[in-house]
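All protein chains but one are shown at their positions in the complex.
In this document, chain identifiers A and B correspond to the written order of the chains, with residue numbering beginning at 1 in each.
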Amino acid sequence: MANIRTMSFDAVIVGGGGSGMRAALQLAQSGYKTAVITKVFPTRSHTVSAQGGITCAIASDDPNDQWQWHMYDTIKGSDYIGDQEAIEYMCQTGPEAIFELEHMGLPFSRTEEGRIYQRPFGGQSKDFGNGGQAARTCAAADRTGHALLHTLYQGNLKNETTFLNEWFAVDIVKNADNAVVGVVAINIETGETVYVKTKATVFATGGAGRIYASTTNAHICTGDGIGMALRAGFPVQDIEMWQFHPTGIHGAGTLVTEGCRGEGGYLVNKDGERFMERYAPNAKDLAGRDVVARSMVLEILEGRGCGPDGDHVYLKLDHLGEETLNAKLPGILELSRTFAHADPVKEPIPVVPTCHYMMGGIPTNVNGQALTIDSEGNDQVIEGFYACGEAACVSVHGANRLGGNSLLDLVVFGRASGMFIEQQLREGVDLKDASEADIEAAMAGLNRLNDSTGGENAAVLRAELQTIMQNYFGVFRRGDFMQEGIAKLAALRPRIENVALGDKSNAFNTSRIEALELQNLFEVAEATAITAEARTESRGAHARDDFKERDDENWLCHSVFFPDDKRVGKRGVNFTLKTREAFEPKIRTY
Amino acid sequence: MVTTVTSLGRSGLSDWLIQRVSAVVMTAYLIFIVGYLIATPDLTYTQWAALNSTLPMRMFSLLTILSIAAHAWIGMWCVLTDYITVRLIGPKATILRIIFQLGMMAVTLLYVVWAIDILWGI
Partner (left out) sequence: MLNVSIYRYNPEVDQEPYMQDFQIDTQGKDIMVLDVLEKLKVEDPTLVFRRSCREGVCGSDGMNISGKNGLACVTPLSEAVKKNKLVIRPLPGLPVIRDLVIDMSQFYAQYEKIQPYMINNTPAPAIERLQSPEERAKLDGLYECILCACCSTACPSFWWNPDKFIGPSGLLQAYRFLADSRDTATEERLANLDDPFSVFRCHGIMNCVQVCPKGLNPTKAIGHIRNMLVRSAT
């Protein structure tokens, strides 16, 4: 067997963040032999950095709140390319999923009535946009992601999930039918390579914000799942849609939650003007993230930026008072003092739009089954392959994600994937075993890296990649620039494929992991670049100077990037709701 | 829950309480003796013997001696289980620690008996 050890599980989840651990929990509770492969100890996953909260209509702040209003906000926020069926499922199932987390012990902040505290976030409304600002984001102070991730890890400990901690999945193993039958993975501590065999492979590998030079994402957000899927020949969807969070700390990139504006903070330019009043007269600082980020960049470009270089704006919080800040935003005070050398109690925080979230990913249905598109344009399920969380594109975020929806996405669809796989396993899954050649194929990239001689330093190549993405595929995009960027990426590919491995030892070799991560980053970056250039319109987070308008006639659809021939195809958006008639596209204003 | 058979009270809480209570007794005794010495500048042997031959004083002294013994027992047991462990010096640690512990117990008991002998021999 290709000379490596085989480990077998009923289900294998790649990624120990929120969605992976929620899926694992579901499967472990059902008694199936479940393993989580995670390249960092689970509580070090990037979900831990989520701050503001998890949006869900649990009717705590407003007893009359309805999940349908949340659904409307999410569809509008997605600029109408979110799949309405999936959004309906998420918003309707959400409360149940939240209450489960609370019962597991998640330490939510509380209201005087003893219910879960909810705060206002951007893009939230009551009564389908007619009832003013809603407060729908359930919060554990400003450490909701941390509280959620630890609670999920604790739940998995209770249910005795097998964790392969500090293991790195290298590539997908496909059988003769092109179905997924596991992954090849490295035990980082020992350097051993193992074929992890399973009937259900779930990719919960998170995002890839590290393709950009300036990002709120952790070092580990390198799009490993996307890279593996692309190398295996599977398509990705809406990968050009990257969210730039309005408030990353200038210079450091560290996230400052939208909850700051939810609690009453606002942005000012160098003249002290609350400029969002001009761009979004109703929602102001709580407009969609894409809208706020673009407004900030325009202020900076038009010379009203703050600081000696005029390259950022200020987030003002001091008017909220020390007591409120300590109670509601303690983590932000800590981050700002550490990374911005600014005490928000007294002075504003310098902020700038910073790459934050990948709306695109592996296309899936609401059960987490990964999809590909056949030559007739029909969806085809990839047997044995599932995805959830940021790595998946189910698609609930469309062209722009609303704040607080990512945590809900990962909980709801991690859970849904787990439940569906449990049902599949019960009914019996029949997949052909991988042949020796199939496993060898998945080992090819790793073998090439291990055998490399010469080549360039991974860190240098990574910096080059990040600069290209930052310069050519940022908040505002333009066709000719993007073509230039694509050419630069094409020139970079052979250099990255030939990356040097300066350390060939086995024990905890992080250089090997970083070289593999770099190759994953590159796959994501290239898919992003080619798809962004192809989408000739402005929609949600994808804003083009040369195509300023939304083009519903041609682009009210998902983009699908096929890696084999680097082709960009289209896939219809789902407009069928189970509980009411669909929401038709409208002009999006806040 | 870590099981131990060689600690004094067998439970962490009782060991901890014994240490606290014995510390209070020792402190009280120390304060009393120092206070007595200060209040009695021209102390003679007769006065000292008279003080120590009353029953309440004998009981107080005995209580203090027992407190010292218990306090030392627990404290020494802690020190031994910190440093003479299988983790630090290998499998021979257990035997070595039991020998030390028996020695410590013997010395403690000897002192207690000796002290009683002195107190009631005045």
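In this text, contacts are C-beta pairs under 8 Å (C-beta built on N, C-alpha and C of every residue); 3 or more make two chains touch, one makes a residue touch a chain.
The structure presented is a predicted model; accordingly, all values stated were derived computationally and were not measured.
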Residue in contact with the excluded chain [from A:108, A:195, A:279 or A:386]: A:108
Residue touching the undisplayed chain, where the options are A:334, A:433, A:480 or A:551: A:334
Interface with the undisplayed chain - residues on subunit A: 40-41, 43-46, 48-49, 58, 95, 98-99, 102-105, 107-116, 140-141, 143, 146-147, 150, 154-155, 157-158, 189, 218-220, 252, 254-255, 331, 334-335, 338-339, 457-460, 501-503, 505-511
Where the missing chain touches subunit B, by residue: 1-4, 7, 11-13, 15-17, 77-78, 81-83, 85, 87-88
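The working rule: only the chains that are shown with their structure count from here on.
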Between subunit B and subunit A, distance of the C-alpha-averaged centres to the nearest whole Å: 63
